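Have a look at the structure below before the remarks.
Excluded from the complex is one protein chain; the other protein chains are retained at their positions.
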């Protein structure tokens, strides 16, 4: 492969350029703001083609290649694109965010600066109930009347914490120490830079319905408003092969194969061998999370799990 | 959660201790040798339980928890185990190996030392044919007679390269430069240390049938002889949920759901909408890799793709 | 290099084994607790020697080799050791801690569990004053009387935030949401695992006098009580070559060389050329941070900067 002689210019995406510098609002006082980016769908194709020794030759099957790469988790070409965002986020959501170790980060220092006069507030209709079946999730909302009381007590805590913080700073307490009693939901700001491969991983986890609503709102804004414009072919493939995918375990695959072959008995035998069908002494089976997950996936395919079908 | 008062000792695995220091042979002159390890199945359970605030309390469902973690790709607890190997590998396989950026490596320096007097040799029955349908794979073997000629010419090249290398070193050429004409399959040695999460990722890619046979032999030895003893519960889960898993795309899921609901027509409509069924003008369809992959998965479940079923 | 035939056992450090499981107290209610480790000083030597093709042969110069490696920043052999700690830390110190992206982490989930009934409290004599010359530091303490007022207002904020949190949880607000108004200094717990190379980098930054006192207390406990026992030769070299080192810039080096050659005029000329000596119109020079840093280093060597010497 020989490098072409002609002069290049940097890959760009006019649809995305229009977004540069705009603060896309999230939550009551947060935002996501595109600051810079590198590469586009073509850059992914170009990197993949160097692996095949095809250089930069033009073909019309870029979409097919990108879909192939994403479907088969050939991830390195997606590292060739990079994005930089300026975000404003409550610190408790930021704690989840920062657990992704593959990004570059510069955050406002609350040792150096006075902390922003803002904590995330929760309106009367936004208080969520603890989920009963998912110990780390929420489900449903309180009525506005009950919520109004929560909002009021929140307002009091935030106001008191702020007042005490400002008094201390005023009297000369070190900022690094004065901040310690501010609420976890105090807003912070940061530049956050990450490559597309790692960003898709972040989005897959944080756009998931099991992610906490606050960070999900940020992830959804990044995905639907920025990534979808930046790399539209990749975004389409990501929805088809990551967000919309179903993973079948070896056991689930064998059950489906037995059903496909017409043998309900064989399918039940697979489940039995996997230890899924332990009698509970009351005519049913002991609870088994793996079996229940399988039943859920089969139901999604409009198939009744054979052991339920009697 | 309060730390327990009693004294701890380091987690260990007696079955694995028996392997320490043993060179497990791979290829004609390579090996994998366990040097050190940290943690076991219990360490994964312990790390996961800290997340749930359950501390180190004992329960009998360790297997269930490990399977749950691996099935749902809760990967961080698997980072709590670490392994260190001493390996001897041909450099062309090592080039693929070293692409995994998440390991710690100390390799023999051929700038500092005389290169080992050994390149990987290929016997008459081991020469593989270029695959016709997979541009980067092989399929089948040459007969021994043809192979014998390949082996002979290889022997000549290796001998000549070695002779020229040794002459240069003898006459005082810098080792870092003299090595440049040695064969790519010259053996090298290294210490290689990696955590279990990253090791499983390595194994999933390199034990795959599409991986090159040479590195696959190393990966299989590591997986089947070492990891299976080290963390047996994790290994079982890995086989069930990673190696044996089938990933269905959004489109494939919709086709299966249409079939489950009894509507072949709907299933075909999904495929049509995905652009899979473009007439080739001869009564068939144009080749479409995604459609063919779907047909293959359905066949694995003993289901005929509805568009083939006429 | 041929692997030895004899059976190995895992490297261990009896002095460190005695610490396993012990909670070393830090701050008012935090701790650092050694859970597991891998390797010792010998493991570093062994990894370095494989690079030199010297295999596992015994020599008496291990100390010399470790010092050489650390002095010349040959960092990869130090990656061969790994340590796992269980820590209990205020979340605001943890936010600084977690910025080190090279560790493996499992933290208590406050989505899943009720948050520990504990925030870091600050005694009357522990309130620090904002530094006047370092915008992100502190210097000196308030008197106990003034401090007592700060401690009292802190107690009120923490108590109120805790009460509101518990009320919300009691009434069924999702834990992931109820926690949002807790103080930043609420304690969290985590398993934290990192290799020795990255740990030394963490310690160099966080044991530094410019680090915030809270995290410095944790880092100092890890360094002085754990690492010093674990890898004593490495720890000694770390103190000599990292913590106790002075880095001279090109310009500072040239100034020192001019002074060594006996030419004050040349030394001043170097400073002038670097733009350090811009007249302030009042017989002195404009402030220049680089010049002042140089003056500080020279003073450490009992040398008066030549431009001050008139």
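Lettered A, B and C in written order, each chain numbered from 1.
Going forward, contacts are C-beta pairs under 8 Å (C-beta built on N, C-alpha and C of every residue); 3 or more make two chains touch, one makes a residue touch a chain.
Please read these numbers as outputs of a predicted model, since none were measured by experiment.
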item: Contact set of the excluded chain (shown chains only); value: A, B, C
item: Touching the absent chain when the full complex is considered, from A:38, A:148 or A:277; value: A:38
item: Of B:92, B:266 or B:293, the one touching the omitted chain in the full complex; value: B:92
item: Which residue of B:9, B:61, B:136 or B:273 touches the chain not shown here; value: B:136
item: For subunit C, residues in touch with the removed chain; value: 52, 64, 67-68, 71, 135, 239-241, 243-251, 253, 256-257, 259-262, 289-290, 293, 298, 300-303
item: Residues from subunit B at the interface with the omitted partner, ascending; value: 90-92, 95, 98-99, 101-102, 105, 109, 111-112, 119-120, 122, 127-131, 135-138, 142, 146, 150, 153-154, 156-158, 160-161, 164, 167-169, 171-177, 179-186, 212
item: Footprint left on subunit A by the chain that the document does not show; value: 1, 3-4, 6-12, 17, 20-23, 31, 33, 35-39, 43, 46-48, 50-53, 76-77, 79-80, 82, 84, 86, 104-109, 112-114, 116, 189-191, 193, 195
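Keep in mind that, in the parts below, only the chains that are shown with their structure count from here on.
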item: Distance from the mean Cα position of subunit C to that of subunit B, given in whole angstrom; value: 37
item: CA centroid of subunit A to CA centroid of subunit C, Å; value: 32
item: Sites on subunit C at which at least two other chains make contact; value: 105, 109, 112
